[in-house]
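The complex appears here without one of its protein chains, the remainder shown in place.
Each chain gets a letter, A, B and C, in the order it is written, and its residues are counted from 1.
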Amino acid sequence: MEEKNVYQPYLMRIAAAIQETPDVKTFRLEFINEEDRKNFNFRAGQFGEYSVFGEGESTFCIASSPTREGYIECTFRKMGRVTKALASREVGDTLGFRGPYGNTFPIDQWKGKSLLFVTGGIALPPLRCVIWNALDTRENFKDITIVYGARSVQDLVYKHELEEWEKRGDVKLITTVDPGGETPEWKGQVGFVPTVLEKAAPSSADTIALLCGPPIMIKLTMPILTKLGFSAENIFTTLENRMKCGIGKCGRCNVGKYFVCKDGPVFTFAQVNQLPPEY
Amino acid sequence: MTEKKTIKKSSLDGLFRALKSGGKRVLAPVEGNGRTIFREVDSYNGVAAGYIQTTLSAKDALLPRCEEMLRFRTEQSTVTMEQGPAAPAPTVVFGMRPCDAKSLAVLNAVYLKDYNDELYRARADATTVIAISCTSCDEYCFCTSVGGSPGDTTGSDILLTEIDGDAYLAEILTGKGEALVAMAPDLFAAAGGAKTKPLADVKVQFDLKELEKKLPGSFEGPVWITQSLRCIGCGTCSYVCPACTCFDVQDETDANRGMRLRCWDSCGLGIFTLHTSGHNPRDVQSQRWRQRIMHKFSYQPDQLSVVGCVGCGRCSRACPVDMNILQHIKDIVEAR
Amino acid sequence: MAEFEPKIIAFVCNWCTYTGADLTGTSRIKYAANVRIIRLPCTGRIDFMLLMKAFAKGADGIIVSGCHPNDCHYTSGNFHARRRWMVFRSLLNFMGIDVRRIIFSWVSAAEGAKWAEVVNTAVKEIRALGPYDEYKNLSPIRASWRSEHAG
Partner (left out) sequence: MQDKIIQKARELLSGGDVKVVIGYGRGTGDRVHAVFVQKPEDAGALVMDARCLQNLAVYLPKQEVKALGKPAIVARPPVMRAIRQLMYEEQFREGDIVVIGVSDDGQVLDFPDLKSMIEYIDKLPLTLSPEEAAAVAKLDAMTREERWKFWMEETSACIKCYACRASCPMCYCPRCTVECNQPQWISVPAHEMGNLEWHIMRAMHLAGRCVNCGDCYRNCPLKIPLNLLTQRIIADIGDNFGQESEYVLAAFKPEDKEDFIR
């Protein structure tokens, strides 16, 4: 007779952990309860609330692709109370997960188009979900271009996957690090993402752009994308506001009449431009 | 379906006792130490009367200031969920004002839309509201400006209105109300021609439609800074508000047992939206004040078809720095 | 029924009391095992918040101890601490918190025997006062635990 408490997380076991950078970690989480695993599904762009019991919950996107079933992955930077606690957890430990929440990237509508991913630092994880989703259904898309930058070589996340993408013939990957962040062995570009993007000048014809990064990067990259011929309707991003509930109740992520958690987090820049600047 | 009966004021104590012995927790306004707040009572003795408005609303009954969301136990690397919060006690809230009863519509809209908040719903289901219509008001009241009235029945299960002869007219509005009457049927008499005393004369002070029309265009206006320069950024307005619903979530532990708690939060506090990185989408008080007004009078009407303000005037009464919401709204409506 | 064994948290300075407590051990002086020692650089670092945390987390009593006046490794840490303790103790007392449960002492590095005596006396006194449930049960998690076990 008792209905499910919407705030009750699934119990998850850490199946694998990767130290991406000195302060960024990726966990692969598997459902402890078989029933939960069977009933669970999500789509690219959705997020969840990850619990460290006793410390609280933290919000991240699901960084793995829905095409890879049976587990989810999350990538986070050690920053506050919960992420510090998360970072101290190890393979085999139990965490909580609530979700999936929020809207999705309309990948189905992008069939037959090219995709351009522009991202920096810790903002790659939300797009990684889409990248793998697209790569796992590669036949549905034309060109796939990824422009990814970080402060330094050390700060690049998913280093192994970057290598893998590099080696694949069907992805054009441009990696860059900020001036001064390169190492002697660094073979990628040196420079800020907007500059590198402008130089690479990918075509906007029949292309969807996905832009995700720190506010300053977004601010400087938007004019470049516009110059390259992208309309605001064809540039997608995922917003990140402080959240507690993830389901439109706690009130934190309210921007204008929308809740980033419920009506987002995926928005086109045409939509973002209509929002009050409170994100 | 409204059925009308009467109940003598002298019978209220009997009613309280009947409710109590029938297994109900009865909350009623009690005055003392400079505040009138809803507290659990055993009898009608000591229940406040004649208050224009209680210091805090009865929101605590439906959305407690601190509420258990879930419970867990940790043993090394494993976590087990424990039996969650006990079912809320069947509760009667006596003496809400009609504006407060109307605020339940806002709580319902927030907590039951899209994702059903079972914690809230269980409390709402377990709660019966006996409201008392207003025969007096003060300069802070403006229920009639936001679609309410001193005798509004919205949200009440039973509405009491004073009649001559030290009695109340009882409008039994819902099945829950009927069930309460059935617990002490002898205390209620037929209404037959009962004449109610005049209700408070709360004047309409602004045009709500005009305000809703005006707000989206005034986001960038200077009015927010001007109005909120004196705002000191506490959460009083939100916490005394019957219709404010925002919350925080906090984990607390004792050795290997833990609890996740939900507690009130306020958009007036800077930390509400502060990211761990230090970035704050609403960095200064004027933005937070704007959010408060926009959320109640623009976003909620747009998204939930409900106005997030019932005109109880508590925020204005309690504000340390006289941020009078009515005055501010009037100024916004009148601004060109 | 077994005698109540109070949990006591001792906040001590690194230079005097901690070393003194070490001496108690090396001198093979036995003392009550109810005390968990937390070593801090100086009594000046013993913030009142630490004491509150100890009570909230279930301590029945607290010992705060450091260098005698004029012996502070940092010259004046204990003098500053003394003023704050005085104010804090008075405030707690004013709020109805049982200040008999907070024992302040000066124990030097040479006073191994005094440390044992301070601890033993504290344990005896706090045992007589009983568990400090009044305070620790204020937290909802403790309260719910309590009500379950009462039922």
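As a working rule, a contact is a pair of C-beta atoms (placed from the backbone, for glycine too) under 8 Å apart; a residue touches a chain by one contact, two chains touch by 3 or more.
None of the values given here were measured: they were computed from a predicted structure.
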Across B:Ala86, B:Val204 or B:Cys263, the one contacting the chain not displayed is B:Cys263
For review purposes, identify every residue of chain B that touches the missing chain, sorted by number.
33-35, 37, 55-56, 65-66, 139-140, 225, 228-230, 232-236, 238-240, 248, 250, 252, 261, 263-264, 266, 269, 271, 283-286, 316, 318, 320-322, 324, 326-327
Hidden partner chain, residues of chain C it touches
48-49, 52-53, 56, 69-70, 76, 79-80, 82-98, 103-106, 118, 121, 134, 138-140
Residues on chain A facing the left-out chain by the touch rule are 80-81, 84
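The definition used in the following text is that only the chains that are shown with their structure count from here on.
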Starting from the mean Cα coordinates of chain A and chain C, work out the distance between those two points in Å.
49
Multi-chain contacts only, two chains or more: what residues does chain C have there?
none
Two or more partner chains touched - positions in chain B:
253, 258
In their complex, what parts of chain C are in touch with chain B?
57-58, 139-142, 144-145
Taking the complex as given, what residues does chain B use to touch chain A?
69-70, 72, 74, 77-79, 81, 84, 110-111, 113-119, 219, 245-251, 253, 258, 260, 262, 265, 267, 272-277, 279, 281-282, 287, 291, 294-295, 298-299, 302-303
Quick one: which bits of chain A touch chain B in the complex? Just the residue numbers, please.
2-8, 11, 53-57, 79-80, 83, 90, 92-96, 215, 240-242, 244-245, 247-252, 254-257, 262, 276-279
